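For this view, one protein chain was removed and the others were kept in their places.
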Amino acid sequence: GTTKEDVKNEGASAATAGKADPNAELKKGLTVGFLPKQVNNPYFTSADKGGEAALKELGSSYKEVGPSSATDTAGQVSYVNTLTQQQVDAMAVSAQDPGALCTALKQAMKNGIKVVTYDSDTTADCRNAFVSQASAEDLGRTEVQLLAEQIDYKGEIAILSAAQTATNQNIWIDFMKEELKDPKYKDIKLVKVAYGDDDAQKSFQQTQGLLQEYPNLKGIISPTTVGIKAAAQYLSGSKYKGKVKLTGLGTPNDMRKYVKNGTVEAFELWDPAKLGDLAARAAVALVSGQITGKEGETFKAGDTTYTIGKDGVISLGKPTVFDAKNIDQYNF
Amino acid sequence: MADFPLSRAVRWDTVVGALLIVVLLLSFGFVDGFGNALNLSFLIGNTLPIALIALPMTLLVVSGEIDLSVASTAGLSGAVMGALWNQGMTIETIIPICLLLGVVCGLVNGLLVTRLGLPSLAVTIGTLAAYRGIAQIVLGSDAVTDFPTQYLDFAAGRIGDTFIPYAFLPFLVLLAIAVVALHAMPFGRSLFAIGASEEAARFAGIRVKRQKLILFTLTGLMASLTGIFWALHYASARYDNATGLELSVVAAVLLGGIDFDGGKGTLGGAIAGVFLLGALQNVMSLQDVSAQSQIVVTGVLLVLSVLGPRVARQIAVARAGRRAA
Amino acid sequence: MTHPSTTGPAPVLALRDVSKSFGAVRALRDVSLELFPGEVHALAGENGAGKSTLIKTLAGVHRPDAGQVLLDGAPVVFHGPGDARDAGIAVIYQEPTLFPDLSIAENIFMGRQPRRALGRIDHRSTHEATLALMQRLGVELDPDRPARGLSIADQQIVEIAKALSFDARVLIMDEPTAALTGSEVARLFGVVRTLREQGAAVLFISHRLEEIFQICRRVTTLRDGAWIASEPLDGMTEDDLVRRMVGRDLDELYPKQDVKPGAVALSVRRLTREGVFTDVSFDVRHGEIVGLAGLVGAGRTEVARAVFGIDRWDAGEVSVEGKALVNGAPSTAMASGLALVPEDRRAQGLVMDMSIERNIGLTGLRTTVRAGFMDRGAERSRSLDWAVKLQVKYARIADTVNTLSGGNQQKVVLAKWLATGPKVLIVDEPTRGIDVGTKAEVHRLLSELAADGVAVLMISSDLPEILGMADRVLVMHEGRLTAEIPRSEATEETVMAAATGRAAA
């Protein structure tokens, strides 16, 4: 019979071939399809809006398709198929599942469609490039740093994540743990990782549970926009307001109220519109042949030149930290 | 039947079948990207999980019961498959184990329903949560993707350049078996009787509990088969595989004219319902109809599926009355 | 067409030239009927003649296709049963229509409970009013008990109480006595007479002709949906009435052939189901018809259910032709040659939404099979054969049985079981709700079956039927077998004595 070992030995095949020509003309009149994890999700809507603006500027056209539920993996697969059928030139995909989209994406690439993943990656051989919102390492480490400052480097902390299977969150959490090993955090103890499944009510109750289970809890990191929002709403209506610190990834619009009423001091996020913008430009660069997705290739997006990292990862840069001072400058 | 022209003509399952054909023909003619073999193979492949579960579900609903835990059973067997695979077990041992697990899941449902006399709706809402929960415990946050290529290719590939996915052939065999069992064998006949009146069926010497137990077990088996197929088709075993599939199955089966009070319906109708929904979704996506609007269309179709036959029946009765007068 | 003569006071309620069709079935054709205050009027006709349909038309359940309903001489249109009720018409339908989850008191007063301030229900007066009704009917039923689990007889009594509680001007009763035994019927008639004296009009349907003669003054006869006659019962004989209903003379009602009993076919030994029946032992031989008599609730049905395997027994043994049956397994009982025609045809005997053909076919799922598949031809011919043999009146064999009249439904149940070619046939109230003509046919059939060597156990609350048909009479009382009376000694007195526990067992 076949076991995992046998499969491992087969070895992974490289996804990309061909040669990049950094000076190739950017093609116009292309169609790039955006396939977010979920349509109607404000975060993805801003990201895709960014992509749309970029494509307009580049003289190509934009379309968005996608499932209405963030857990409808089968739905997302069929949208990959739809885009393939519609023969778009490239697609930008935020994968609900690192593996599930593979077959369909490979099928698309076989049909000459360039595939960029953004926000949430698939396995590396199922796409040409991944536009990462900020390096996972940066995100994980900075969130710990943010919280540590707020609680004076001591006390119990907990993490409120999304689903247990959320790829991004899990990588970030690993880096958080990594960062916490630094001696300067010796008085900080990570007591628990809870999962709110990106559901407002569940995140709410998980927050309650954390506070009841660990009465001495000093801070919570929630690396998910839904989770941080629910946790903030709970804290702001409870006796813990201001006493238990909360940080993580949130959008300024969601969090404005809690920053102003003192529930939250600071949190961070990248600008989703920039993420979408970069994804669109990377897609066009791929179609135009400026890049193929190999490590070390470079391309220009706007004024910035991006270099493709290991495994075809293009990183957007450092996240922005929002606090009472700057939050009113942002609207997304 | 010659003496049945009227009610035959207005039977809902025929209507759904006709509707499916019309949708297919129109799409071939007018929808870009629909008619080619690749798209059709996508359509079939993505509809297969629903179709697979719809087979036993139809039988179950005909006998007046329902199983809402199917998607969780599928998820659980996918999760166990992933977990065992990670342990280094061979896939040839894992698959039978998972199927057996499905049988056990079905058996648990069946025993709770038949031995304790609990309503299946309530029982399977319970096991819906329980099985999914166990899947979560078994596999946790893992996503297992590295199944052997020949299996993945079988589950996701198609025969040459035709529109037929490999997996469609075994499905056709299962469909044939189910059709024969429901419509041409005493077993199926007894299911209709049980669904329409359980007590009368018991008084006619039909072993109601046993038949139901068999059905729940078969449903569990098919659900786990679907779970395995799902994990291989999408090359991804996660604890939340196939979440919410039960509603899709129920919606499709209902659309196909299976009466939830039991005792009525045909497998042909149910499968036509499954593929009608699948085809419509495919076409609407190709036509850039948004996911939200697709939901509305599904809802409207469901409402029509129950209002339609009723209106048709009323027309038929009125016509018969006029003819008799 | 001749109309019923109008004499005396004006009719409270009348039908004039009413027609009603269901699809192709013309259930009523130009039927007229007049109900006068202070009279008990009988409605007679074979099964499917249209009696229930007529009643439902009077009650506002059906709207006539043509013709008029007249209330106090003026045409009215009832838009629903509520309208008829508000007009003072109380109806007892052929099939009990109770709310199983609600208490008896609520069942009786549903929709018209006594009220307190602000429209709140007065639960106490409801309770008391129910007690009073129960006393009037001489029944001990707890008003607060849920209707679920009531025996058919008790359900019928609740229906009667419900109708009485209206103090209606018109009381319509569709076979109210079908499930009752003599004493309860006597009680009911007492109440009906009081009502009559108080000036109410009563419309009464029964297939027990003696009851009609006992309590009614006039009779309207229907045949195949058509009005035949409305006339006084004075001077009419049962045969006259039967001739009106059937359109011909009838055969003998209890045509029991004398058969020499053969070997023991069904043997029941010390059968006990705790709290229900105790220590029941009896034999039924090939060729024999054994009657099982007793008061309502004596446990006869329960014994039959246990023997057939519907319920499990706690102790004892049942065997067919010496082969012991498995406890609680109807399918093996069937395989051994046992058949049970159950008491409640709608819930137990038939799948109401299935066709006549399929209902009869249901007992043949093992036999009308070729190589594991249904043999549809064989199934159809088997069903057709028996439907024709029992003269079931239907439009198409593929029609669902719920379109049949009660009596015809009963015939389908019989057909379904006779088609299995049983060695032992248990029939529980086989002629309940069946018209005289069919009753005679059923009796002849049972008799023929016995002559062919079938062992028949007949449970019946119809004493004349038991006495007329049975070779031997077993009597149950409070869950025990209290007497076994040979045909020669079986009389109403001996059986009743054993049934009420007066005889030394």
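We call the chains A, B and C, going by the order they appear; numbering starts again at 1 in every chain.
Following the convention adopted for this analysis, a contact is a pair of C-beta atoms (placed from the backbone, for glycine too) under 8 Å apart; a residue touches a chain by one contact, two chains touch by 3 or more.
Everything that follows uses one rule, which is that contacts and distances are computed from a predicted model.
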Omitted chain (choose from "Alkylation response protein AidB-like acyl-CoA dehydrogenase", "Hydrogenase expression/formation protein (HUPF/HYPC)", "NADH-quinone oxidoreductase subunit D" or "Autoinducer 2 import system permease protein LsrC") - UniProt protein name: "Autoinducer 2 import system permease protein LsrC"
Which displayed chains the unshown chain touches: A, B, C
Per the touch definition above, residue among C:Asp72, C:Asp101 or C:Asp279 touching the missing chain: C:Asp101
Residue in contact with the excluded chain [from A:Asn41, A:Thr73, A:Gln86 or A:Ser288]: A:Asn41
Omitted-chain contact residue, chosen from B:Val31, B:Ile97, B:Ala130 or B:Ile164: B:Ala130
Interface with the undisplayed chain - residues on chain A: 39-42, 44-45, 68-69, 164, 192, 194-195, 200-202, 204-206, 208-213, 215, 229-230, 233, 236-240, 253-254, 256-258, 260
Hidden partner chain, residues of chain B it touches: 112, 116-119, 121-123, 125-134, 136-137, 140, 244, 247, 250-251, 254, 259-261, 290-303, 305-307, 310
Residues from chain C at the interface with the omitted partner, ascending: 59, 61, 80-86, 91, 93, 97-103, 106, 110-111, 113, 115, 119-121, 123, 127, 131, 134-135, 138-142, 144-146, 149, 181, 183-184, 187, 275-276, 295, 297-298, 477-479, 500-501
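Here, only the chains that are shown with their structure count from here on.
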Contact graph of the chains (line, ring, star, complete, other): line
Centroid-based (C-alpha) most distant chain relative to chain B: C
Approximate Å spacing (C-alpha centroids) for the pair chain B, chain C: 43
Centroid spacing, where centroids are CA-atom means, of chain A and chain C in whole angstrom: 73
Whole-Å gap between the CA centroids of chain A and chain B: 35
Multi-chain contact residues (two or more partners), chain B: none
Parts of chain B lying in touch with chain C, wherever the complex brings them together: 1, 3-4, 180, 184-186, 189-190, 192-193, 196-197, 199-207, 263-264, 317, 320-321, 323-325
Chain B-facing residues of chain C, complex: 21, 23-26, 65, 310, 329-331, 333-334, 340, 342, 347-354, 358, 361-363, 365-366, 369, 372-374, 396, 398, 416
Residue ranges of chain B in contact with chain A within the complex: 32-34, 36, 38-39, 42, 46, 49, 85-86, 88-93, 136, 140-152, 156, 230, 233-236, 238-245, 281-282, 285-286, 288, 290-292, 295
